[in-house]
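Following this message is one structure expressed as structure tokens.
Selected chains only, in their assembly positions.
All chains are identified by letter, namely A and B, in their written order; residue positions are counted from 1 within each chain.
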Amino acid sequence: MSTARDLVQALHDSDAVSASLGISIDSVEAGRVALRMPVADAMANGHGLVHGGYLFLLADTAFAYSCVSLGRPSVTRTADIAFLAPGRAGSELVARAEARTEAGRTTIVDVRVTQGDELLAEFRGHGTLVSR
Amino acid sequence: MSTARDLVQALHDSDAVSASLGISIDSVEAGRVALRMPVADAMANGHGLVHGGYLFLLADTAFAYSCVSLGRPSVTRTADIAFLAPGRAGSELVARAEARTEAGRTTIVDVRVTQGDELLAEFRGHGTLVSR
């Protein structure tokens, strides 16, 4: 039987988007996944602030990995995000996902995105189990 | 006095993220902005499906442009997105933003993301006016 770590590693090995953005796995337990992404210059605007879309993208990736770590591969059906502080160029972003609820085909996962000690965003995703 | 088009064009001219992703302006009226983005190979996974994070990023950009077109430059405070169909590599995405509500410092904007005739996602953003 595959461990949570094996399942997430296999997903990461085939994930072209994560490869292109340099997203790496920080830690994995069942339902809990932490990912790390460097902030490329092209992710920030003229004032050195990271586009919120990249925070969402990293959080949504952590959401998907967290579902897979539970053996529940899912697609995001709906998600919401609150932006609490701007990210800045030149430093890594970290997303920590924690599955909150498994109910039928639905999985709800909460993700915090941080930069250093600062909380940048709170994401909640609702996924639907992929049919197999 | 600047027109909606002038305001949005000025924002686009200084928007390094849009430049890096090839996001272009399709049309502008006050409160309504349509943007277009080619799907690069690096935006899709092994099955040729676009990462939802890029749909969010395009929608969030259209949200910001729509606020600016009203003379209400805003940062996204919260946003939610529903994914209705997957995007596919090799074809442009279009985001059509329409401001729905202006209430005090809050602006609510709805954005549809489409690919050809297909509706991929519905986004709603709540923005806070940038202090000046």
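Criterion: a residue touches a chain if its C-beta (ideal position, glycine included) is under 8 Å from a C-beta of that chain, and two chains touch if they have at least 3 such contacts.
Since the model is a prediction, treat every value here as computed from it, not as a measurement.
K.L.:
Copy number for the full complex, please, knowing 2 are shown in place.
P.N.:
When the whole complex is considered, it contains 4 copies.
As a working rule, only the chains that are shown with their structure count from here on.
K.L.:
To the nearest 5 degrees, please report the angle of the rotation taking chain A's Cα atoms onto chain B.
P.N.:
180
K.L.:
Between chain A and chain B, what's the gap in Å when you average each chain's C-alpha atoms?
P.N.:
Whole-Å distance between the two chain centres: 21.
K.L.:
Mind listing the chain A positions that touch chain B in their complex?
P.N.:
14-17, 20-21, 41-46, 51-54, 56-58, 60-61, 75-83, 86
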